[in-house]
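Here's a slice of the assembly, chains where they normally sit.
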Amino acid sequence: MADDQAATPLVEAVGVTKRYGETVALDRAGIRVMPGQTHALVGRNGAGKSTLVSILTGLQAPDEGEVRFGGEPAPRLADRDAWRQRVACVYQKSTIIPELTVAENLYLHRHDLNRLGLVRWGALRRKATELLAGWSVDVDVRLPAGELDVEQRQFVEITRALSFGARFIILDEPTAQLDAAAIARLFTRIRALQEQGVTFLFISHHLQEIYEICDTVTVFRDARHILTTTVADLPHAELVAAMAGEAAGLAEGPSRTAVTRGPGVVLDVRGLSYGDAYREIGFRIQTGEIVGLAGAAGSGRTELAETVAGLRAADSGTVEVAGRVPRPGSVPDALAAGVGFVPRDRHHQGFVPMMSIADNATMTVPDRLGEAGLISGRRRDRLARALIDNLAIKTPGPGLPVMGLSGGNQQKVVMARALASDPRLLVLITPTAGVDVKSKEFLLGKVEETAAGGTGVLIASDELDDLRLCDRLLVMFQGRVVAELAAGWHDHDVVAAMEGVRLDA
Amino acid sequence: MPEQTLTPATETATSGRERPRVRLARLRDFALIPAIIAIAVVGQIVNPIFLQGDNLINILQTMSEISLLVLAQTIVLVAGKMDLSLESTFGLAPGVAAWLTVAAGSGAGLGLLPGAWSIPITLAVGVLIGAINALLIVRFGLNGFIVTLGMLIVLRGLLTGISGGQTFFNLPASMLYLGSALWLGVPASIWLCLLLFAGGVVLLGFTKYGRALYAIGGNVDAAKAAGIRTDRVLWTALVGAGVLAALGGLMMSGHLASVAAAQGDGAIFTVFAAAVIGGVGLNGGKGTVFGAFTGILLLYMIQNVLTLAGVPAQWIQALNGTIIIVALVLSRLTGGKVQD
Amino acid sequence: GGGGGGGPASPAGGKPVVGVDYPRSDTDFWNSFIKYVPQFGAENGLELKTTNSQNDISKLTANVQSLISQGVKGVVLAPQDTAAVAPTLQQLNTKKIPVVMVDTRPEQGDAFMVVRADNRAYGEKACKFLGEKLGGKGKVVMLQGDLASINGRDRTEAFNACMKAGYPGITVFGEATNWDGALASQKLQTQLTANPDIKGVYMQSSFALSGTLQVLQQRGLLVPPDDPKHVFVISNDGIPQELKEIAAGNIDATVSQPADQYAKYALQYTKAAIDGKTFKPGPTDHDSTIIQVRPGLLEDQLSAPLVTADGGTYAGVASIKPDDSSLWGNNLGG
């Protein structure tokens, strides 16, 4: 019943090719989205999904092929209004304008005007407040959007796209920056719209989400269309195989078996407090131990991890790394003490987009690249090649600027930067955001490998996939550690703890 | 419900710090008001004529011509571009009009056209220059700073070229009008300046077009995604800025009853200083027309006080600069945020 | 004797090549000078290479380098910075290329001849004219040029000194204006607001001419000299517009800088230097005096006439009328 061949698709891309220079981002690829469908588009990082989105929303013209809406040819690119009547979109790249208020971002270019053609700010603010209240997002709509955190910003984007009243909505990795509760809210809303007959194209690297809300799935691989089928007909392992282009499926369940925990303590946190974010935190990590720091957005996990990494100075308490107490708030000191760090938002703190992979990956270890402050290009490239090989970063060479990589590969560069210094303690914040399943598996494998070498690891995340390999899990809620779970925990226990439900209750 | 449990947590975490920030963001528009009041008080102490109507009109009239450049630059800056060539347009546009309309014989005038043509010609030159800038920047994707820097040199050179370096005198009456007429006893250029700034406040603050400028300056891709025809908006902004600069130049020419070959030279420094002190960001999407107005007003008030105070000529500049830096530090303290 | 130009012997084949560096091309005065140079170059049988240093002394240095590379036999300079030209003069001296300087006198270094009007005399003439007209009391505004300009400074110092000595009852408000008409107008307006009883204006150059007139007109002060509200205005340059305004009764006087004579005698002296002639201090055949400033530096001080509507004499300074045919400002057209 999912595919009625006779019906006209709501939107259809046929034989679309898109090149960037000599890059082929899409190679005669296509998609047919039927009215009322919730259509998933999956593929590994760099498969061309976002490129297709930009073509389906009229931001770019395809080099070859065409886009049709309800059988009609697509409007001209310049006719932005016509496009916006046909499709609303949450892009992967933020389209929030940081200088403008939240209210205005929500109603950008759709301001309410009075009879004189002037913007009615009061009405705008009230509508914006109501709109966000419907999503339980509590922000002052008069704040500049740049002051929101990642999750709030993502909600503003989603709210905006869903508020158009469009019949066709594209969501390009809307959940990458959201915690479990927020995802649940989003899905409730999507289901309500599905019932009203709204059509979705949904992109995500969390495959369980595909099974949860989509009915049809299209797989892209290496810029080509691979298959389209109903979700129910495609078991998880086959889906992964189609994406990766090989028979082998994902290793399921916790893969971590031999815990090579050593006697030494690499991280000792005592009585740490930081403003409203967290209070009186204390824990230890031993050599080779992987500790998870779970918690919803706003639970203080990110701030705590950033404090350990030296990005923030705690108000009180101490952080001791491998027997040294680095100066609070000093990343260089933390680095010297042996901390490797993957920050929360790779675009914000992870890499310098115009610099090469080699420069980014070796940014933490300048002293290893040559004597007397000089840098030997050969030594740098050798080190970078090792890291590229080690992490399987897909690139023609170490000289490519990081902005030329796909999202998942950019994340690997950030990992490389953290690993380059051979850290005693690795601090990872949502290390696999936006990374495809295979790469995720791979990155986490690397983390385990590093831990096996005697490094302690702290993973701050709310993605259960990231946390599965932990030997121990600390769950934070409202700035306090509310639970400590040993390996072998059940998902629902963690989720409950993250949402503040007392486990012993 | 889990959501219910969560909400108060964020509430307490955010409300404490973010509410005042909202208030501050509004206040930033008025950041210079304390500095302006301070200068006014100092001025009155230094010389009691400072607050007399005559002197205030004098300040406003003196700033009225350059202030149109500030308005133009504010529009362009908000849209995330820069136009250095405005200072040359300020001289060249009335210069071309004078060249074509001033009777041959006296100076470099050609006397090809009757005097009534001078205002249309001035504005047309403004449009043309804005269009060339837009062509190079928007259409060909060249860097705006360097395009307009090149244009600045070219246009300044053109004015030197057509005038042979001489000053145009004996301008037609229509060119003199705006710079010299009085409306209700107050110079027309003051009315014009205030009107245009009021128009600018409405345009940038309360119209779709104005908000599109902010969106483009803030994030051009996002603006495009939101359905804004970014290229068209940028074209009109650059052309509009050219027209404003030409109009300012026309007022200046009327005020001085002549067009010097150097008219406008170096004005761009003052223009940037005024806009940026007034809170307009250099990277687009930030600042208001009202803020820019307080910026230029402050600068001219300082000038006026220093003149009235009879500061020795060789120390005027140093004092002027020091006061600007102090005003900046003060507005930083009121604004409360790291600037960029 | 003085300006014995036009000697017959030019070297077989070509005319001698002379380099002329113009100081700037954005003022009426210097543009007149630029117009006269080719005319007098031809009269003296010289081939000219010209450059323009746009009021920038380092450009002048570079320009002289390229003139030397082009094999000039003599150089005419008008540096607006009289100290920084010293290394250039020294270099020209070692290459035995004679230099004639126009308008400014070098602080250091030798030149074959300096052709200039006496800027101190400008200031003095202006002071005496205003002093007499105001009857030795009242307030005057002096719109100075750029503080960094030697000519402006000479005019300022002479004007102030003369006022102090001759007319102690007159208060002088000096305003630096960077030779900028808009700034001059702004400062004049502020001063008139603060002191409505100002009765005289000395503009150190014609740059402020029309702005000043506009300010006076706006305040209703642009009235004939017999009206008690009249403000006496004296300018400095002698461009045609000034002469016209004097004739029209809008301004009262100007000091005419001899742009034509600057060009004429600069090239005559250059030709004479190439021909191996020398000069001694003393009166010349063109109503001026050569003085020795210091060993190695002669200066021909051209006279700069005071121009007034009535052609009268003010505190011993004779003046001529604006329609006098000897004024360069009346010989420009054609």
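As written, the chain order gives the labels A, B and C, with residue 1 at the start of each chain.
Keep in mind that, in the parts below, contacts are C-beta pairs under 8 Å (C-beta built on N, C-alpha and C of every residue); 3 or more make two chains touch, one makes a residue touch a chain.
The structure presented is a predicted model; accordingly, all values stated were derived computationally and were not measured.
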item: Whole-assembly formula, with each chain kind represented once in the display; value: A x1, B x2, C x1
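Everything that follows uses one rule, which is that only the chains that are shown with their structure count from here on.
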item: Geometric centre: closest chain by C-alpha means; value: B
item: Gap in Å, rounded to a whole number, between the CA centres of chain C and chain A; value: 73
item: Where chain B and chain C are represented by their mean Cα positions, the distance between them in whole Å; value: 36
item: Approximate Å spacing (C-alpha centroids) for the pair chain A, chain B; value: 43
item: Complex contacts: residues of chain B adjacent to chain C; value: 47, 49, 52, 54-55, 58, 61-62, 65, 105-107, 160, 164-167, 169, 179-180, 187, 252, 255-258, 260-263, 265, 303-304, 307-308, 310, 313-314, 316
item: In the complex with chain A, residue positions of chain B that touch it; value: 2-3, 5-7, 9-14, 16, 18-19, 21-22, 25, 202, 205-208, 211-212, 214-215, 217-219, 221-229, 281, 284-286
item: Chain B-facing residues of chain C, complex; value: 24-28, 30-31, 34, 144, 147, 173-176, 180-182, 185-187, 189-191, 193-194, 206-207, 209-211, 213-214, 217-218, 240-241, 244, 333
